[in-house]
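To keep things clear, I will list the structure first and then write my remarks on it.
All protein chains of the complex are present and in place, except for one that has been dropped.
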Amino acid sequence: MSAKTADKIATGVIVFITGLIALALLGLLGYILFRGLGHISWHFLTSPPETIRKGGGIGPQLFNSLFLLVLTMIITVPLGIGAGIYMSEYAKAGKITSAIRLVVEVLSSFPSIIVGLFGLLVIVNKFNLGFSLLSGALALTIFNLPLMVRITEQGLRSVPVQQKEASLALGISKWKTIRSVQLPIALPIVLSGSILAAGRIFGEAAALLFTAGMSSPRLDFSDWNPLHNDSPLNPLRPAETLAVHIWKVNSEGLAPDATQIAAGASAVLIITVLLFNLGARALGRYMHNRFTASK
Amino acid sequence: MKKSNDREVATPHLAEEWVGKVYTFICILFLIITIFSMVYFVASKGLSTFIVNGVNVKDLLTGLKWKPDGEPPMFGALPFIFGSFSTSILAAIIAAPLGFCAAVFMVELSPKIGRTFMQPVIELLAGIPSVVYGFVGLSVIVPLFRDLFPGQGVGIAAGSLVLAFMILPTITTIATDALASLPAGLKEGSYALGATRWQTIYRIVLPTTLPAQMTGIVLGIARAFGEALAVQMVIGNAPHIPNSLFESTSTLTSAITLSMGNTAMGSVQNNALWSLALILMLMTFVFVFIIRWLEGRKKL
Amino acid sequence: MIDIALSAKQLNVHYGEKHAVHDVSLDFAEKEVTALIGPSGCGKSTFLRSLNRMNDLIPSCRVTGDIWLKDQNINGSDTDVVALRKNIGMVWQRPNPFHKSIYENIAFGPRYHGVKNKKQLDEIVEQSLRKAAIWEETKDRLHKSALALSGGQQQRLCIARTIAVKPDVILMDEPASALDPISTSKIEELISELKQDYSIVIVTHNMHQAARVSDKTAFFLNGHVVEYDKTETIFTNPTNQRTNDYITGRFG
């Protein structure tokens, strides 16, 4: 076999396999959407689930997922950006810093189930927060922090050093320089990274099984006082998210239409994650354009 | 002297610098404390099986029988360890060549289709939640395997196929980055000598990027190793080392999710599950160090 | 008697193992332009960056010796670097306006240093832009992005930004080398204007530029100051052979 033939065959194989991957992926997406889309309706998206009857929805779960996302981001973003700033701007190169870097790396590779178990042990039981949105948000924070730190570091590193020098040379303090000069420039990267991280939070289930619980008490959507028990905003109530709901309906569902609900909820989840991805891209492009198009 | 004058200017920004330093330091401290307490709590729980309940470490690591409520209870976790390793490594064996082909396609063959089509699709694949993978695995792969092969469809084969899909984005992305960052001269030199594209890829590109490729593969294995729900839904969960790829078996993660809620904290049954979690955590360390080592080699 | 605005005494700079600046002692007179010339890699930029402690940002860089700003040694570890930098402004080779509007680029510094009054700020912005000879071009687009300006305009904006915080000394690191000839001549004019109010230290590898704008010139070679004198003297009658060789283009 000549080298030319080998080249042709190899090229063919590579194209074939790539096509196969693309097909499999599209098939996967198509399967989820095809099976689920038919079940999605306004009623499905807004009504509470039924335990044993047909026609349950995913309203509270969808709300829980979004609310949990917001809670998590409220905790993660200041912490993650702070830690990222420390790593990129304050940490002096040396043994300690590289040790911290290792720690962050280890944390980021921890399986989510370990994070969930830790949450169960410490947040749920030791801190006595119970199975609650807050516990879930804290567990997800642990899960998400390393990513946030890395994104912030990446963002800050993309800022030209001349920007920082220019600000410092005006007699501006380092902290003010970070806040007013460096962070705004890093913002597109930090934002689109955060949105991708948000997508990850949205789909996470293993860490939440043990922390946010699998129950969704009926919510009173007319009561927005976070201190009330039935209020959707109460962070101390147990909350089942969409991803956990899929897991539960799949495995424990008593309702006769459990499979359809799981399919519908999966489709909703995928679409949401898709929106997050597209949102991150669009935002990144928009902000990039805003800064450079004026040139 | 103008000292006093200086201080007037100085004070507010000094306080401000202090705020920034302290704030960011607290953030990083929180992170460090979190991870150390995680290691501490998981380790102390996991070790109490041996210390409090007197289970032999060797029995746990090499025992073949998992009978937590038997008489006497037996905690042989080897089937789980075997299950975790076999599914995640097999997943990598499936995903690595696929990821490499996709990367070659995207970088060498058709960057345009790669960028506008493959890249977004693969990123999207990374975003699909693991419960959805499990759901699809249970409703598509398991019945398919049940029809095609002897057995019930569940098992290592189904588990590793689902995992292969899940880690494909990681492997592909890293492989793509590695290929794209290759110095241009390297390939051109090879082409100039009359080598075909395949010869260049096979003789030059693959060896040069091998450490990077390996990093991607190890990252993929690490992710597969820790994945819980998707695997648990398709693996079958029998606590035995299976006789075939299509026979029900367990992984560390599936054993934990299956029984954690059913056992009371502090009981030996529960502690044994924490020991599994400890093994999982130690493996995470191992993976991190392997990746570090590989990245160290990449720089050379 | 000419007042000394800034003076370096036995300044040494090390980058890790590399000894980049050797025992440099220079006095910069008030309201004069001092040019630092020399071949690339001679340590002139490194020296310049030491004067406002910009080298603090580079972890491997070590600066020893004294720098006197008026009667204050500013190279101590207890020096308030932030306050110091307000008094010593800097302009770089490549224009680096903030990713903000033109107005914000100028107002950022003064506002931080305590000017909160909107009217006062407006005034400072206009004054600074006028002094930097860019007011006419920008007055109608103050709230548009500074990045939309041309390179030369951006550089003048950077100068305006620097003088907005009213420093005593302005350091310029090859401020015109990235610009076209027309922009360059504008910057040079500007420097001559500015020296009425400020003491300026300018690094340049363009000897004609040094000859055109500066009052005094220091010639750097391999981290040493070979010769420091009136610009006229350096360019017409240097005492050192190597200075002469460089001036006449034998090397560099």
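Observations, loosely collected:
A, B and C label the chains in the order they appear, each numbered from 1.
Operating definition for what follows: a contact is a pair of C-beta atoms (placed from the backbone, for glycine too) under 8 Å apart; a residue touches a chain by one contact, two chains touch by 3 or more.
Following the convention adopted for this analysis, contacts and distances are computed from a predicted model.
The chain absent from the displayed complex carries the UniProt protein name "Phosphate-binding protein", chosen from "Phosphate-binding protein", "Amino acid/amide ABC transporter membrane protein 2 (HAAT family)", "Xanthine dehydrogenase family protein subunit M" or "Cytochrome c domain-containing protein". Looking at the complete complex, one finds that the omitted chain is in touch with A, B. Although one chain is not drawn, the whole complex shows that of A:Phe44, A:Phe118 or A:Phe131 it is A:Phe131 that touches it.
Screening B:Ile28, B:Val42 or B:Met260 against the full complex identifies B:Met260 as the residue touching the chain left out. As for the chain not pictured, it touches chain A at residues 51-52, 120, 125, 128, 130-131, 210, 213-215, 217-218, 229, 237-238, 249-254, 256, 258. One chain is missing from the display, and on chain B it is touched by residues 66-71, 138, 143, 146, 151-154, 233, 236-240, 242-243, 247-248, 250, 258-267, 269-270.
We take it that only the chains that are shown with their structure count from here on.
When chain centres are defined as mean Cα coordinates, C lies farthest from chain A.
Centroids built from CA atoms put chain C at 47 Å from chain A.
Computed centre separation for the pair chain B/chain C is 52 angstrom, with centres defined by C-alpha atoms.
Rounded to a whole number, the gap between the C-alpha centres of chain A and chain B is 17 angstrom. Residue positions 13, 17 of chain B are each in touch with at least two other chains. Taken residue by residue, chain C touches two or more other chains at 82-83, 86, 113, whereas all remaining positions touch fewer. Residues 52, 54, 57, 59, 82-90, 92, 94, 96-100, 108-109, 112-113, 144-145, 147-148, 158, 161-162, 165 of chain C are the ones that touch chain A when the two sit in their complex. The residues of chain A lying in touch with chain C in their complex are 92-93, 160-174, 176, 180-181, 184-185, 291-292, 294-295.
Every residue of chain B that touches chain A in the complex is listed here, in rising order: 13, 16-17, 19-21, 23-28, 30-32, 34-35, 37-38, 41-42, 45, 97-98, 101-102, 104-106, 109, 117-118, 120-125, 127-132, 134-136, 138-140, 165, 168, 195-199, 201-202, 222, 225-229, 233, 253, 256-257, 260-261, 265, 274, 277, 280-281, 284-285, 287-288, 292.
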